[in-house]
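Note that one protein chain is taken out, while the other chains of the complex remain in position.
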Amino acid sequence: MPKLTMVQALNLALQQEMAADDRVVLLGEDVGVDGGVFRVTDGLYEAFGAERVLDTPLAESGIVGMSIGMAVYGLRPVCEMQFSGFSYQAFHQLENHAARMRWRSQGHFHVPMVLRAPYGGGVRALEHHSESREAYYAHTPGLKMVIPSGPRNARALLVAAIRDPDPVIFFESKALYRAYREEVPDKEEVLPIGTSQITREGSDLTIVTYGAMLRPVMAAAEELQQQTGAAAEVIDLQTIAPLDDTLFVASARRTGRAMIVHEAPRSFGPGAEVVTRLVEKAFYYLEAPIARVTGYDIVIPLFAREKSYLPNADRVLRAARRLIAA
Amino acid sequence: MPKLTMVQALNLALQQEMAADDRVVLLGEDVGVDGGVFRVTDGLYEAFGAERVLDTPLAESGIVGMSIGMAVYGLRPVCEMQFSGFSYQAFHQLENHAARMRWRSQGHFHVPMVLRAPYGGGVRALEHHSESREAYYAHTPGLKMVIPSGPRNARALLVAAIRDPDPVIFFESKALYRAYREEVPDKEEVLPIGTSQITREGSDLTIVTYGAMLRPVMAAAEELQQQTGAAAEVIDLQTIAPLDDTLFVASARRTGRAMIVHEAPRSFGPGAEVVTRLVEKAFYYLEAPIARVTGYDIVIPLFAREKSYLPNADRVLRAARRLIAA
Amino acid sequence: MPRTHIELDESIERLSILDAEGNVDKERDPDINRELLLKLYRAMVLGRRFDERLLALQRQGRIGTFPPISGQEAAHLGAVAVLQPEDWMVPAFRETAAEVWRGRSLESVILGNAGFNEAAALAPPGPNLPVAVPVGSQMLHAVGLGWAARYRGKDQVVLTFFGDGATSEGDFHEAMNFAGVYQAPVIFVCQNNQWAISIPRHAQTRSATIAQKALAYGMPGIQVDGNDVLAVYAAVAEAAARARAGNGPTLVECETYRMKMHTTADDPKRYRTDEEVEGWRRKDPILRFETYLKRRRLLTKAKIEAVDAEVREAIQTAVDAAETRMASLGDPIDMFDHAYAEMTPAIAAHREEFLAETAAAAEEGSDA
Partner (left out) sequence: MPRTHIELDESIERLSILDAEGNVDKERDPDINRELLLKLYRAMVLGRRFDERLLALQRQGRIGTFPPISGQEAAHLGAVAVLQPEDWMVPAFRETAAEVWRGRSLESVILGNAGFNEAAALAPPGPNLPVAVPVGSQMLHAVGLGWAARYRGKDQVVLTFFGDGATSEGDFHEAMNFAGVYQAPVIFVCQNNQWAISIPRHAQTRSATIAQKALAYGMPGIQVDGNDVLAVYAAVAEAAARARAGNGPTLVECETYRMKMHTTADDPKRYRTDEEVEGWRRKDPILRFETYLKRRRLLTKAKIEAVDAEVREAIQTAVDAAETRMASLGDPIDMFDHAYAEMTPAIAAHREEFLAETAAAAEEGSDA
């Protein structure tokens, strides 16, 4: 199996889906000739032509609105927001239309589109290039919100997103784009949207996370085991909404202790829903308050300080030790 | 004291603040000659003229973006979104600029603006006129999110919002606009933003709510007492963000049982943060899982069915009885 | 190093064929066949009468808020009359007669105005998007549909409606610009009815016409007398031919007037004068079309009465059918459908919760 970066794995997913299905078209700012500012669409313009890979004018609502029309017609548009922080320009198109077309038309029309957007910190980028606001979309009925945690599941989840009959917001961590390589089989792999995964088994504590935070969480879990012998079970959500609470609820029932780790600001963030599901479904098993290790309730600072904002393995480790001691 | 509807109380707040401070200007679609589609700005155009009450073109980003410029200049714009469901057209102006100007300029500039918007169901309105998505704004660092629950606190909170040095999103329940009258003193009343209120004392159970849901919650609390003798303490958040968790945490520590009631969809909704704060700060006092009585994870249906969607006193009551029995 | 005048790509024109008195410019008469002319006439009368009936239903509390179309029949019917069945229509919300022309049943309109989601299910599954309230946001979908049609090698065109107010929204701009760049086969039809709720046309934008906004996108733009069904038809036909031939989009501004309130929740007396309304009453689109048809001997007094009676009956039948259906509709459990292709676990759980609540409520005789 070839070892691919996440950028290459995403590119593979797009390339294979485009080859297999002429309904799949790409559009966005600089996705064509330039191959995308992160090169995720590299080579696709050359392979499939301007008819399948559209360089658009600089207008996010335009991109999303046009994608909705294409999707209603029966195509499977995959549009790119250059950074997730620019998806707000299209927020009304997503909430008013992508999310509601099926419902509004009582099933006559639907919007099988994917909105891809790089999100999150860690690559010394400019303002508006480092935030993590998946909660906006997760709270929006009619949308799905997916965040892969590595090359292999990124590829398999993107394939699933493209084939999904409903609109999927697909956030890609810039920090993971070229962070490491993983074996990604050339042959098709699809991971169902709406399913989480246990990435490390353990019986003493449950850590729920996703996206770029999975790596520091895994590192912290290893270190925790070394330092204390306690075994953390780690769950990668993969899909934020619809949220799969089965694995983390079952896990917390076993371990009695849980925490959630994400980059997003804490208050009203995705972690609150995870905590609440645990309260609703595992309350009587919990031996300690569920912990949140997250971004703070401020805008992520410019890059000289972003590292201090982002949760890291050490913060997770300390929180885990406190949780075990609680 | 005159008895006013919420519409009249809001009008009073605007009128008095405009009379006292020429920095206060109003703008929005139909807020001038027409007096606003809900008449909240009725008479203000006549009283203060076209220079203070601006009928704008039909463009929400324009309204919010222009307000930001006015606020930076030193005015105190109060803009209206005709319905909260149309604030998404301006979402990027709110997130990118209103919320960040102070931070981006390191305090050189700030944005003392108020965005008023009718929200919520219950008045047989059209699609996009009945939703409740305060969580979007509550999760946005740099914004404040306020929702009054009746004429008197609506007036006092709107005054505080206008005087606040930071941008305030101010949601007004259409269902409350003319639902009942309350004594509202003609002389100034200001309620600090960021403080919740106990609207009913009780020792057996804590119910946290806000906005239009306060009334059914209060009714349910009365009925609960009658039916079971159990006394529910009711807390009106008034401000969603920054969230005042002091009262409801203290209350739940006393009662050991808590629930949250809101119109918004449940998953990743405002209630999840309330639950999580309770887990973080009152875990060892809780005797039962915290309950959520909320809108469902779907778009609020058109009005023939909206009543079935919205939480009501009976649903709250049944949940309260279950909670007490738990 | 001169200061030179820049020649524009397009010039903006105004078209009028049938004047308020029913006089026709024979040279420009689009030569619509007799059957279509009469179909248009009936549709205009139906639109007007249906408006009146809906207003009565609303005042009786049998339906909710709705936006009347009276006065604008020519503007939207003249436009859709150009379309082929396989062409797409992307409406705003004040084109009820056009929706009906395209196959939506009166019953579906009534149900929608009565707040039933099922109204959409009654609409035929043709190439017509459902009405969506957020002003201006639909035009981009027209561009996507048009692009997709071309991608599929179809010669479909897409017609989208919007009001004068909608031209202020950013989405109008993005849609026009995208359509220009991709030369999408889209006809942008602005029903400029002079008002956006209480905001008059001149306060909406400082440009003298809406048609000239086309120049910002290198696109042809034309202003027509929107109460002149022949002019609307001719201009839209020209635009449709252009689009079908692969020559891209057109902006058609129809100058018309909203004779009634914005919606039934609105009181236009607060912001406009009776004189203004009266002035426009003299430009009524149906009356002048009637004159034209009478002069062409396509219509007689008897035929006019027959159309009126037939239309009223169709409306009555629809009202009856709608009221019968309403009694059987509205099972709230349906609200959990159509959120996603497959119900999510949370929605399924909420549905169960709702059923349990309903059962408990029934037991105690309280509200679900």
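Residue numbering begins at 1 within each chain, and the chains themselves are lettered A, B and C in the order written.
The rule is simple: a residue touches a chain if its C-beta (ideal position, glycine included) is under 8 Å from a C-beta of that chain, and two chains touch if they have at least 3 such contacts.
In this text the structure is predicted, and so the values were computed from the model without any measurement.
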For the chain omitted from this view, which of the shown chains does it touch? A, B, C
Using the touch definition from the top, which of A:Gly85, A:Pro151, A:Pro167 or A:Pro289 touches the missing chain? A:Gly85
Applying the definition given at the start, please give the residues of chain B touching the unseen chain. 25, 51, 54, 56-57, 59, 61-62, 64-75, 77, 92-93, 96-97, 100, 102-110, 141-142, 144, 165-166, 194, 242-245
Chain A positions in touch with the non-displayed chain are 29-30, 32-35, 37, 55-62, 85-86, 89, 124-129, 266-267, 296-299, 301-309, 312-315, 317-318
Footprint of the hidden chain on chain C, which residues? 1-6, 8-9, 11-19, 23-25, 28, 168-174, 177, 180-181, 183, 203-209, 211-213, 215-219, 223
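Here is the rule we use: only the chains that are shown with their structure count from here on.
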Among the chains, which one keeps its Cα centre farthest from the Cα centre of chain B? C
For chain A and chain B, let me know how many angstrom lie between their CA-based centres, rounded off. 31
If you look at chain A, which of its residues touch at least two other chains? 92, 96, 100, 103-104, 141-142, 242-243
Scan chain C for residues touching two or more other chains and write them down. 117, 132, 134, 137, 170-171, 339, 344, 346-347
